[in-house]
Structure formats: C-alpha cells, structure tokens
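Take a look at chain A:
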Amino acid sequence: MEEKWEPTIIAFVCNWCTYAGADLAGTSRFKYAPNVRIIKTPCTGRIDPMFILSALERGADGVIVSGCHPNDCHYNEGNFNARRKYIMFRALLTQLGVDLDRVTFAWCSASEGIKFAGLVTEVTDRIRKMGPYTEFKQLNQDAR
Partner candidate 1 sequence: MNYAYYPGCSLESTSPDFNISTEALIEFLSLDIPEVDDWVCCGASSLHPEDKLASLALPALTIESAEKQKRDIMVQCPACYAHLRESQEALTHEGTMQDNLKEAIGREISAKLKIKHFSEILMQEIGLEALQAKVTKPLKDIKIANYYGCVIVRPQELMQYDDPEDPQLMDKLVNITGAESVSWPFKTKCCGAGNSISKTEVTLDMTYQILSMAKKNGADAISVLCPLCHINLDFRQPQIERRYKEKFNLPVFYYTQLLGLAFGLDPKKLALDRLFVSPFPLLKSKGILS
Partner candidate 2 sequence: MKEIIEKAKELLSQGTVDLVIGYEQCGDKQCRPLFVQKPEEADKLVFNEFCVHNLATYLTRPEVKQTKRVAIVAKGCDIRAIVNLIIENQSTREHVYIIGMNCPGVVSGKAPNPTKPHTKCQTCKVRTPQMSDVTLGPTPPESIPMDKTITHPDVEELKKKTREEKWAFWREQLSKCIRCYACRQACPMCYCNRCIVDLNTPQWIDTRSNLRGNLDWNIVRAYHLSGRCIDCGECERVCPANIPLMLLNRTLQEEVKEKFDFESGYDLEACPPLTVFEKDDHENFIR
Partner candidate 3 sequence: MSENIYKPYLMKVAEVRDETPDIKTLKLEFQNPAEGETFSFKAGQFGLYSAFGAGESTFCIASAPTRKGYIECTFRVAGRVTSQLRDVNPGDTIGFRGPYGNTFPIEEKFFGKSITFVAGGIALPPVRCVIWNVLDLRDKFKDINIVYGAKTYQDLVYKDELQQWQDAKDINLIKTLDPGGDKAEYGCNNWDGKMGFVPTVLKESGINGKGGIAVLCGPPIMIKLSLPVLVELGFAKEDIYTTLENKMKCGLGKCGRCNVGSFYVCKHGPVLTAADLATMPDEF
C-alpha cells in the first residue's frame, strides 16, 4: 500500500506582520493547505538563511519566508537587512544548483490574511507537483 505523499512546508515568519496575518486568516476562516508548519521569529531580520538550509536538509520539501512589507517593519529595518541577506543567499544557492523554486519569499502584512492563505495553498500545490525534494534528502544518506 503506497501512502500518498504530501509535502512538508516550513514557514519562517515574523511575529508582527505575517504571524498576525496568519492569525487573521484564521479569524477570517480562510481555508488553506494544511501542510505548512509555522515557526515564529520576532522579525525577518532574525530569520537566518541557515534556517532555510537546515529546514530543507531536515526534510522540508518547501520553505516559506515571510515578514513585513518594506517600511512596515516593527523594528524599522529588520526586513531590509533580511532582504539583503536573501539576495546574497539566493545568488549563492542559484549557482550551487539548489532548487530555489522550493523557497518562497513573500511580504505579507498583518492585514493580508487572504494573501497568506493564498500563499500557503499556492506554494503547497506547487511543491506537491514538484514532488519530494530528493536531492536534499539524498544528502543525508551516508556513503559507504
């Protein structure tokens, strides 16, 4: 019996915008795919590129990183700093051939519950079509 494969998605979100946006999606009862697991951080500035890498290596098939829109950051600048990190990190991963379609960045404010719901569903559908991220899972297999 083969169980139907479902992707695991880990979302790193900031506390003030996207986490609140996800709360709003909840209070508004916007339905979305149940594959996402949210990890709360205070600010996108706290979301280290290493988190993304670790998540993929530890079995996530897709990662979402989301925080306040530019100029909306609760801490004024955290998301700007984060954005630079992601620019570099993406350039690096692109050159390495890591599948960046599996990592989705989005700004999602506390009022964008509908955007959050749509984002999760869209990402889940996309990753489901792409299948498990075997390239990274294989990394864990020990040679010899």
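The rule is short, and it goes like this: contacts are C-beta pairs under 8 Å (C-beta built on N, C-alpha and C of every residue); 3 or more make two chains touch, one makes a residue touch a chain; residues count from 1.
The candidate set was assembled so that all candidates are chains of the complex that A comes from, given by their letters.
Everything numeric here is computed off the predicted structure, so don't read it as measured data.
Candidates 1, 2 or 3 all belong to this complex, yet only 2 touches chain A.
Those residues of chain A lying in contact with candidate 2 across their complex are 49-50, 53-54, 57, 70-71, 77, 80-81, 83-99, 104-107, 119, 135, 138-140, 142-143.
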